[in-house]
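Notes to accompany the following structure.
The complex appears here without one of its protein chains, the remainder shown in place.
So, subunit A:
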Amino acid sequence: MCASGKYSSRGPALIPRMKTKHRIYYITLFSVVLLGLIATGMFQFWPHSIESTADWSLDRRSVHDAPLVQLPVSNPIPERGDLSCRMHTCFDVYRCGYNPKNRIKVYIYPLQRFVDEGGVPISSTGLSREYNDLLSAISDSEFYTDDVTRACLFVPSIDVLNQNSLRIRETAQALAMLPRWDKGMNHLLFNMLPGGPPDYNTALDVPRDRALLAGGGFSTWTYRQGYDVSIPVYSPLSADVELPERQPGPRRYFILSSQTAIHREYRAELERLKEENGEALLLLDKCSNLSQGVASARKRCYKGQVFDYPLILQESSFCVVLRGARLGQATLSDVLQAGCVPVILADSYILPFSEVLDWKRASVVIPEEKLPEMYTILKSIPHRQVEEMQRQARWFWDAYFSSMKAIGMTTLQIINDRIYPYAARTYEQWNNPPVVKWSSVNSPLFLPLIPPRSPGFTAVVLTYDRIESLFRVITEISKVPSLAKLLVVWNNQNKSPPEGEKKFKCPECTAIDGLSLDQTHMVERSECINKFASVFGTMPLKVVEHRADPVLYKDDFPEKLKSFPNIGSL
């Protein structure tokens, strides 16, 4: 220790005194380090586009590099799926166990390309862009584990988002081949477009044993409450179209219908409503003169008038979301993104994330049969409620619909909340948009209780050294009947608290000019208030003009009959 002190005191003269050999050595070392640092900096701040074109340092993987797996025809097929499955019957909770973070661990199977014996793939699309995004999001999240033995939930890399692109039997066989399948226990499948012609089942038709299903388009008959998760149908427009958030308020149209291919029963009803209510309704359909493709998907027409979709959705207060062959419609996502209040007509449909989202505050659900009454029903909703629903709709999209990542994370969070219910996210966390979270006041003591006098109160007296006034306070306050305890906080390091009755005067108290003390004091306190308000991000204090007094305070009434006669008399 001593030596080091000596050297450091000579610091500035250090280098010239060293031998040349050492000097070279050190200079070289420093140069290397310096070069390293510069290289790091360059690496970090190098323009991104260049990095990606010259991405030689990273090993790029292609879907085509994934191992090919051939499914023998005789391979077992899982059971269809048990409708009575619940978390306590079909889910192995021991895999999740006690976890100080209360977070489930999710494992993703590595990608394999399954083909049948003839070499034909089990899916026409293979891994879709969306499912790739979803799995990427999971693997980047805190839920992810690469340790299969520690996993609580398993996500197959077999893409079943769209049943139409699947060969059902072979997909089921592929699932059963997964090394940890174990009757689908703790496996989670994501499916957004279930069923196929002609009857369009409302849940994925692929036999899947006990696997949990995150499905878009469940009906009340296929949804296993508390087991499955109802998810939205992701709209491809979400990624491509940017609709800036609009302030809630009245819009040009009252009701807008933007879906194409609506059954003539519905179309007729909508036309009738349009006849009755005129301009308030806008009924759009496909543009007949445009060729198929992306461009036509972004256009809607009404009597030759062309509108940009989904931009036009922002021009309406309410937007109709009708069921089609499937209950879940991607339109719902577009409508929410536009901050238009969805009017959902899809009987028995389980709304996306209904386990946690309060759709009553963001949408209007009308039985299909009541379509003719839609206008009357919507008109009866107060304006302020429409505005709140518009805001809420957009918030739902932002938080839970906007990307595959959002959908995936919400699904995992819902399952997580079931496994660790005591650490579950609250209703407010799920449903309150940021603006409400900031402005709302939720007292930790929310129960209306008027406590009895019996436990009384504890007086805490902070003191520095003004013993005299301290004693006066103590004497006065100890007369109060409901005083339970008196705590004196001695806030003076230089003196020890007095023992017994000790009187002394504080000369400096009187020496300071009262006024100037007052002024600096006030300035300081104003500074405090400004500092606190900036830290809180808002001014939480509220101004009131009232003060609580005893009922008979200063009334002309015999003092001896008053409960608190001395208040106000100095």
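Going forward, a residue touches a chain if its C-beta (ideal position, glycine included) is under 8 Å from a C-beta of that chain, and two chains touch if they have at least 3 such contacts; residues count from 1.
Rule of thumb we're sticking to: contacts and distances are computed from a predicted model.
Trainee: Considering the UniProt annotation of the chain absent from this complex, which name among "BHLH domain-containing protein", "Glutamyl-tRNA(Gln) amidotransferase subunit A, mitochondrial", "Gamma-secretase subunit pen-2" or "Exostosin glycosyltransferase 1b" applies?
Mentor: Its record in UniProt gives the absent chain the protein name "Exostosin glycosyltransferase 1b".
Trainee: From the list A:75, A:112, A:125 or A:277, which touches the chain that is not on show?
Mentor: A:125
Trainee: Looking at the whole complex, which of A:161, A:255, A:313 or A:393 touches the chain that is not displayed?
Mentor: Of all options in A:161, A:255, A:313 or A:393, contact with the hidden chain holds for A:161.
Trainee: Out of A:182, A:265 or A:308, point to the residue that touches the absent chain in the complete complex.
Mentor: A:265
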